[in-house]
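Notes follow once the structure below has been shown.
The complex is shown incomplete by one protein chain, all other protein chains being positioned as in the whole.
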Amino acid sequence: MIIHMEKSHTENQLHRLKEKIESHDCKPHVIFGETLVTISVIGEVSKISLREIESLDGVAFVTRVSKPFKLCSIETQRDDHKVRVGDLEIGGNSFVTMAGPCSIESEEQTLRIAHAVKKAGAKILRGGAFKPRSSPYSFQGLGEEGLKIMKLAQEETGLLTVSEAMDLHGLELCYKYVDIIQIGARNMQNFSLLKELGKIDKPIVLKRGMSATIEEWLMSAEYILSGGNDKVILCERGIRAFDNQYARNVLDLNVIPILKKLTYLPLIVDPSHGTGYRHMVSPLSRASIAAGAQGIIVEVHDRPEEALSDGPQALLPEEFSGLMKDLRKISEALDIRFISDDVEKKKVA
Amino acid sequence: MIIHMEKSHTENQLHRLKEKIESHDCKPHVIFGETLVTISVIGEVSKISLREIESLDGVAFVTRVSKPFKLCSIETQRDDHKVRVGDLEIGGNSFVTMAGPCSIESEEQTLRIAHAVKKAGAKILRGGAFKPRSSPYSFQGLGEEGLKIMKLAQEETGLLTVSEAMDLHGLELCYKYVDIIQIGARNMQNFSLLKELGKIDKPIVLKRGMSATIEEWLMSAEYILSGGNDKVILCERGIRAFDNQYARNVLDLNVIPILKKLTYLPLIVDPSHGTGYRHMVSPLSRASIAAGAQGIIVEVHDRPEEALSDGPQALLPEEFSGLMKDLRKISEALDIRFISDDVEKKKVA
Amino acid sequence: MIIHMEKSHTENQLHRLKEKIESHDCKPHVIFGETLVTISVIGEVSKISLREIESLDGVAFVTRVSKPFKLCSIETQRDDHKVRVGDLEIGGNSFVTMAGPCSIESEEQTLRIAHAVKKAGAKILRGGAFKPRSSPYSFQGLGEEGLKIMKLAQEETGLLTVSEAMDLHGLELCYKYVDIIQIGARNMQNFSLLKELGKIDKPIVLKRGMSATIEEWLMSAEYILSGGNDKVILCERGIRAFDNQYARNVLDLNVIPILKKLTYLPLIVDPSHGTGYRHMVSPLSRASIAAGAQGIIVEVHDRPEEALSDGPQALLPEEFSGLMKDLRKISEALDIRFISDDVEKKKVA
Partner (left out) sequence: MIIHMEKSHTENQLHRLKEKIESHDCKPHVIFGETLVTISVIGEVSKISLREIESLDGVAFVTRVSKPFKLCSIETQRDDHKVRVGDLEIGGNSFVTMAGPCSIESEEQTLRIAHAVKKAGAKILRGGAFKPRSSPYSFQGLGEEGLKIMKLAQEETGLLTVSEAMDLHGLELCYKYVDIIQIGARNMQNFSLLKELGKIDKPIVLKRGMSATIEEWLMSAEYILSGGNDKVILCERGIRAFDNQYARNVLDLNVIPILKKLTYLPLIVDPSHGTGYRHMVSPLSRASIAAGAQGIIVEVHDRPEEALSDGPQALLPEEFSGLMKDLRKISEALDIRFISDDVEKKKVA
């Protein structure tokens, strides 16, 4: 932490600042420049709140140098970290695909789509039973009934499953029926929920909030890790920007190289919600693997015009299958381990 | 709802679209222009999802004409609507002030500040017992202990009270101890929580999410109203924009005239979180009343350098007192009813 | 400037950094913390580019402490600075109103509106002869013909005039015909034009770019000041944000208290472009004066449905007159000098 005093500060104000720092068992190192007095704080500064120092009289400006996140930081040197789900390892130099309908609508719809995505090479089935809808009048999901269908699809196809929990009740149910629990963008800073996620032993897909900074996102992961669960998979899903005429969000692929420098947690991309339109999903999925993402989560629906939510962004099964072929080719060109059934078979053989 | 077909659409696609519309008991009205075919949908279109139509083949573009919110719409013609709390009526041509510390830190601190804000003319005491903090390592609030202190301050000073709930458990406790329940920006789209708020009979201060559009904000209010609770007070608290070097957020005062045209719900402004810095709070409070807001919620602390959260944005009691004088002068200049003790006394006299 | 080394930096890298700093006649002050090495640079650091230091091997992070703007900084202690135009002084504890049509459309239209705004108390007539239009197919302004009409209106009414220049040619013409030259949001970083503005002796209204940070805006002012012209009036006109459904821009009134702390240059607000809708202009004009702005520039048109540009945001003359009454009342409540004809008369009397 670096503190800059106002030009007009008094000796007394500087004295109070130093006492404050020392009260947190840290050491103030004062540098007298030609026009500015700067204090460098040495010690375990994470205990000191930046805003607390800022509110002292005579202080002009405070910068935090060290990162506010600790457990999920790359500096803990766990870069061989993977998140294990069933027999899969997510992270490192590999790429995984989660695919399926936005909402679980019926047993028949779910099984039909599950078989289709499995055939194309997906290893994890996505599907929502609890749907965060901006309107109280929209379809809110099948609830537990939907999760039972997910379980059935898992048993029938052998796919692993991921589904979203929106509250404690939903979390208990998801825990019971699915393999991976997804936390949506709107709940990224639902701190009460994050604390509960720290107590369980299932992998979490933590989506980025619509206007969450990278640090806020990592601090939300930190909530889960500090509770005891390190199976966190980050998921970029588009940010809110100034032009939504042709896309619902701006998919922010900058985060791929940035997060690689900051954390060892795996990162996947959701090009379906990140764009909102079918024709954009495949190009941006290809971009994601090429930039170094460790997976994607995409919506696939065979009758999008009947989908109860987000039909316009769902790939048709044949489009998804074409995408998988392209992703595999790029993975080979760039020497990335492409997780899919036949890769696993190859490993066995 | 207005639908535009792609230039290359087929007769069959148009036929399917019309069937779809009719399946929702609405009527498609087709207009053949020189270059475009447009369908105007007549009937109760709120049942039809815009995205559902968008996903049909041959459809180029869909616009919703009618508003997605109903119960909170100005068109329900309840513009004499007020939210009653204790003996106060919030809304209409009046202005109310909520003030107090960011966090409840101790009984002594709270009572001290409560007396100070009451003396300056505030009618409602704010104070947080559950704090949404981006870091798991920051002070998380005193919890129920804090709410008991709020109750005590209420009994000692006669001030009404407002405090934030972050989850169901907190909601139950807040319901027990305080007069108004605040929902923070990060929970504006916590739909599970919103549904519970619809079931209770206390006023709700619903803060705008950091990047929530005006419609999303009103749809969150709609969740509460559709559950049966119409005592919703909207609260603007600053949006996230591209420059946060000199302020934490951009306080969006545009919403004051906009919401007046859209809804009858009262609107207050939080210039403390909306800016993040003490020196900005008074100017933007004055701006809020001048633009037509129906109240403010401001942070006041007598020892901001000791505050456990957000010290740099808290007004000192004497600054708050000066602000109240200015607000009163503006209210007189613009003929706004200024709610404060002496006004009430005047009414009695 | 404060520099933080990467944990893994080498002694050699630190050595090179120190040489680099010394090559700019500055002194590096190295602090060895427990986990970090920090260098505080002492001397005339404005000569050193932050990005230059950032690109050195071993450097983790650089912060600039001192402000990049010098001549327009409040620290030059010219807080009694005013911009003189004709017999008016803009700035300080006063409030000025510029009003008129978006575009000069004809002599008759301009004179009609000029008389109307003068009657309501405006002192400066606004009107565009060169219009920056996003479409090449839209009305581009009357050019020199329009400026001649402005001159005529000035002679007929005694109002001072302001009009926009978009390039060198337009600047020469504006210089010839009007009293104040306006630079639009899209040209805020037209550095070639800014350099020319530094060479002339007329006041400049410098609008903020649509997504310009406060520092970028002040640096554009700095271009003009460093060229020799200190008659710069800053103008907030709304920023681009994520929701433009009900307003074209978000008028950012946060800048009013912020700029007061950073610069002595006067600040006016454009609530017409800042919102885009007539019904928002008066509320946000009242907010501007209440927050401490030193003026507004508003669009007034008596036949907005015939306006060749931006009709929906123009106030009708009677609305403008009502607004002026409110602004005068607020100025009296807050002890602000309200510049208008009768005030001037009072001064004479």
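Going by the order they are written in, the chains are A, B and C; count residues from 1 in each one.
By definition in this document, contacts are C-beta pairs under 8 Å (C-beta built on N, C-alpha and C of every residue); 3 or more make two chains touch, one makes a residue touch a chain.
If you're wondering where the values come from, they're calculated on a predicted model, not measured in any experiment.
Undergrad: Out of C:Glu54, C:Glu145, C:Glu172 or C:Glu318, which is the one that touches the chain we can't see?
TA: Considering the complete complex, C:Glu54 is the one touching the chain left out.
Undergrad: Among A:Val85, A:Ile124, A:Ile256 or A:Leu315, which one touches the chain that has been omitted from the display?
TA: Here the residue in touch with the unshown chain is A:Ile256.
Undergrad: Which is it among C:Ser66, C:Gln189 or C:Ser321 that touches the chain not included here?
TA: C:Gln189
Undergrad: Looking at the whole complex, which of B:His29, B:Lys47 or B:Lys176 touches the chain that is not displayed?
TA: B:His29
Undergrad: Tell me which stretches of subunit B touch the chain missing from the display.
TA: 2, 4, 7, 29, 31, 33-36, 38, 40, 42-43, 61, 63, 65-66, 75, 211, 240-242, 244
Undergrad: To test your reading of the contact rule: which positions on subunit C touch the chain that is missing from view?
TA: Touch with the absent chain occurs at residues 16, 20, 46, 49, 51-52, 54-57, 68, 132-138, 166-170, 186-187, 189-195, 210-211, 215-216, 219-220, 222-223, 226-227, 240, 304-305, 307, 309-312, 314.
Undergrad: What residues on subunit A make contact with the chain left out of this view?
TA: 211, 213-215, 239, 241-243, 245-247, 250-254, 256-258, 261-262, 274-275, 279-280, 283-284, 286-292, 326, 329-330, 332-334
Convention: only the chains that are shown with their structure count from here on.
Undergrad: What is the chain whose Cα centre is as far as it gets from that of subunit B?
TA: In terms of C-alpha centroids, the chain at the greatest distance from subunit B is C.
Undergrad: Report the inter-chain centroid distance for subunit A and subunit C in whole angstrom, where each centroid is the mean of the CA atoms.
TA: 40
Undergrad: Can you list the residues of subunit A that touch 2 or more other chains?
TA: Only 211, 240 qualify.
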